[in-house]
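In what follows, a single structure is set out as structure tokens and then discussed.
For this view, one protein chain was removed and the others were kept in their places.
Residue numbering begins at 1 within each chain, and the chains themselves are lettered A, B, C and D in the order written.
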Amino acid sequence: MEKYFDINYLWTALPQLVPFLWITLFVAALSVIFGTLLGLIIAVFKLSKNRFLQLLANSYITIMRCTPSIVLLFLVYYGIPAFADSFFGIYLQDVHTGVFVVITFSLQFAAMMAEVIRSAYLAIDKGQYEAAVSVGLTPFQAYRRIIFPQAVVVALPNFGNGLISVLQEGALAYTIGFIDIVGKANLIIANNYNTHALEIYIALAVFYWVLSVVIAKIFELLEKAFSKGQRSLKTS
Amino acid sequence: MLEIQNVHKSFGKNEILKGVDLSVDKGDVVVILGPSGSGKTTLLRCINFLERADQGTATLGDLKVDLHSASKKEVLAVRQRSAFVFQNYNLFNNKTAIENVAEGLIIGRKIPKEEAYKIAREALDKVGLSEKYDSYPSQLSGGQQQRVGIARAVALNPDVILFDEPTSALDPELVGEVLEVMKEIAREGTTMIVVTHEMQFAKDVAKKVIFMDGGNIVEEGTPHEIFVTPKEERTRRFLRRVLPGEYDFEI
Amino acid sequence: MLEIQNVHKSFGKNEILKGVDLSVDKGDVVVILGPSGSGKTTLLRCINFLERADQGTATLGDLKVDLHSASKKEVLAVRQRSAFVFQNYNLFNNKTAIENVAEGLIIGRKIPKEEAYKIAREALDKVGLSEKYDSYPSQLSGGQQQRVGIARAVALNPDVILFDEPTSALDPELVGEVLEVMKEIAREGTTMIVVTHEMQFAKDVAKKVIFMDGGNIVEEGTPHEIFVTPKEERTRRFLRRVLPGEYDFEI
Amino acid sequence: GNGESEKSSGTKTTEDGQEVRVVKVAYDQAGKPMTFIDENGNATGYDVEVMKLVDELLPEYEFEFVGTTNDDLLIGVEQGKYHAGVKNAFWTEERTQKFIFPQEFLGLSSAGLVLKKENENIKDLSDFATAGMTLAPIAANNAQYTVIAEYNDANPDNPVKLQAGEEFTVDVVQWVNEGRVDGGVIIEGAFKGQVLTEGGPYYNLKDEVVYNEFAVIKTWPLFNKNEQEFADAYDKALAELKETDKLRELSVEFYGRDLFEVLDKVER
């Protein structure tokens, strides 16, 4: 198999891929920001007492959960411009591919975050809120100063996982011609007449692996930093 | 000082409070007794608007509010004049002991930070926690946590403090320290309503003991009246179950 | 019946048990007292191999085992001749009351299913739960759960039952029903080792009371010896803290 | 497609006052040597270079080349996001319903089988099918897939085992040499680039594998349904180009061979 596996392809690919790493990270960062905001809204809907809003939130989460990313990506990428054009006569075909990528992964991340936010909120004992209002804080102050800081700690690990998964889903963006790190890898492969893809993909895997380990580590540290005063979960 | 009238509260179809009246004079300690499920907790929670009553009024000094339809402003006003000590402490997990005590002063009462911390330190000293200012709740024993809870209430200098079984989540050995602190505070003339099963405390401290059952006040009177010469059969039955057989009550 | 010798156990650098000896005769009830952290739970757990002791032996009837190096078979043998009642019940959450009791009989003892269920029903009847055969633990009150726990132990008809603070997780009102069941079982001649803070129970039922502190047995004797005429200052100090001031102990 | 998209394509005015329409021409950025991005990040390849020549001949148009994937190119041209697209596309009846195929084809493409040296005697698809050989999967959106599928339709009693797959997972030359499959479909230019060029990735296999051409096929640019005018302009320009040797030169440059020499034998 030495005939086929030529490690030189891997070494030469690494430096070519590096500059595109930031595009991947940029897309992930934007998706995380928009996705979190949208997720917050959906979580509020789901927690509300209004049946209709609950239904809305549940349907949204189910649909997102059940749609393969690649399918969602295509539906957004082709569906939104077509829809905007047919119904509103708005021309969106000049919009950069990256925008659709960000929309897709924001939509998906929002569904994940809605559940993360909701469960973090529910994980905080109701007594914390009651104690806060009983010493004369307004409900808003109670959320901001007591509930929110504690919920953040609960949400952090899942948030980290969500972040890693958005990065990974981003690997599909090249299928609509988006040149991030995976797109670049595909271009390198194409320039080798579609040969030696394995080496290039291993290089990619290395990037992703290191990235995810680093992210997991960062979140572990964040969690530690934020959870001062929290009981460690070790049950004696 | 505090007067509650005709409090009704249902959860779904269950009527938990069936028109409860209660009055406490300034500086008095009232102890509420009663079997599990009789509505003691619910009554305290209604007073502090942790639950909305279906009906009823409360008069706290010159402030008169409807327990059902009070406005946000009125709710806040009642809460700022009262304080609550929870059975399971409910200290703010993300704040140190002193931050727990200062929080309500700084944010709720808008007292300058420095002054608030001074008050908080005094309150913690009073409950014997001078060493623990900067400990997080998770670093304190149950008894210490509950003492922070009491300091948090006391620091607010409220018109009335509501205690909901403040010692029942504690190990038997730790009960004593918390009761001691409560007695001390009572002696200083703080108005208190206390739900508890600690008969000795009721005997030593209470001005009035109230026995509740099934959402009603069955009987009220001095500790002696309730413990030694209860009029109602239900009261007697309850006391027999709770007090050890050989318990020899003397006043 | 049961004889324990020279039990040592450390967690990390902390030596929790420092050579404990203990013997119980058939049909006797031994009560173990002691402050929190003195090693009472650890001792019981070592006897049942829920912890491996660092050193020590146990003789259970004709079975003699090394508490440190017993083989899997010996461990199983000890467990099949003893039973444990846990502070927080530890009922099998996924099994009904009767299944909880029958489980050890059917799987552990290989008793035919039908017979096992018969034994289980009798045990549950004995603790007053004839109505609750098919209830899951989540559908039972704390006192009922602990009674199932006791039935589970009794059904095994073990040489000795180990109780670790069986009432301390219960609401005050529910303590009585469990103590009552335990007294009943003691009266039937079951050998029991009981860690508890219930002095009244110790007084009424125990043949021998053991006071532990810091991993050692400080004093042992009849209830009268320990409660009324304790020899050791440490025992006296402990009793003073645990017994209410006016507690007037008479034997 | 739809009417409104036309308005949105930009126009510019040159210094001599002429209106110039900017059109987007998409190309498959992973289609070396037909369409690809060179080391400097510029669009090139046979199809792209021809379109650049067309652009030169059409002063009223300015081409903007947009690199993308196969799938996006097809849908994008159909929807009007791109005005035209080049991807070494073959002609099929169904595709004429979605796109305008102009009168003039863009170039020629030699498709063939990669085989092990020992199977040199397999000259075309029917030999291949008769020998019961296995074929490497072809991406479902690749025209090669359609060619084989059409052969199978025409020869129902002697079909080739056809499997759809994904471009990047199948390294055709390697698979054939390994023995993972008996043969694979490849474009001549790609084969030359991989195997026959010194320094090519599989130059070391030049004596192990062979390329047996089974067809030379015309390839077409695809135009959006509303771009008839643009397509007509293209036709005019391409007819002009075919008068010259320029296309032949490009064919030699990218495919290593002047395919126009066999034009009279081309069936489709």
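Criterion: a residue touches a chain if its C-beta (ideal position, glycine included) is under 8 Å from a C-beta of that chain, and two chains touch if they have at least 3 such contacts.
We adopt the following convention: contacts and distances are computed from a predicted model.
Name of the non-displayed chain as stated in its UniProt record, restricted to "cysteine desulfurase", "Acetate CoA/acetoacetate CoA-transferase beta subunit", "Na+/H+ antiporter subunit E" or "Amino acid ABC transporter membrane protein 2 (PAAT family)": "Amino acid ABC transporter membrane protein 2 (PAAT family)". Check D:P33, D:P137, D:G189 or D:P221 against the missing chain and you find that the one touching it is D:P137.
Only one of the listed residues, D:Y145, D:Y211 or D:F254, touches the absent chain: D:Y145.
Of the residues in chain A, those that touch the hidden partner chain are 1, 4-5, 62-63, 65-72, 74-75, 78-79, 82, 85-87, 164, 168-169, 171-172, 182, 197-198, 201-202, 204-205, 208-209, 211-213, 216, 235. Although one chain is not drawn, its touching partners on chain D can still be listed: residues 2, 71, 74-75, 78, 92, 94-95, 97-99, 134, 137, 140-141, 145-146, 163-166, 168-169, 171, 178-181.
Touching residues on chain C toward the chain that is not drawn are 48-50, 72, 76, 79-80, 82-84, 86, 88, 90-96, 103-104, 107-109, 136-139, 152, 156.
One rule holds for everything that comes next: only the chains that are shown with their structure count from here on.
Distance from the chain A centre to the chain C centre is 53 Å, each centre being the mean of its Cα atoms. Averaging Cα coordinates per chain places chain A and chain D 37 Å apart. Interchain contacts link the chains end to end along an open line, per the touch definition above. Going by the touch rule set out above, the chain pairs that meet are A-B, A-D, B-C.
Note for the complex: chain A touches chain D at residues 3-4, 74, 77-78, 81-82, 85-86, 89, 91, 93-94, 97, 174-177, 186-187, 189-198.
Across the complex, chain B is touched by residues 125, 127-128, 130-138, 141, 145-146, 149-150, 153, 228-232 of chain A. Note for the complex: chain B touches chain C at residues 35-36, 168, 171-173, 176, 197, 200, 241-242, 244-246, 248, 250.
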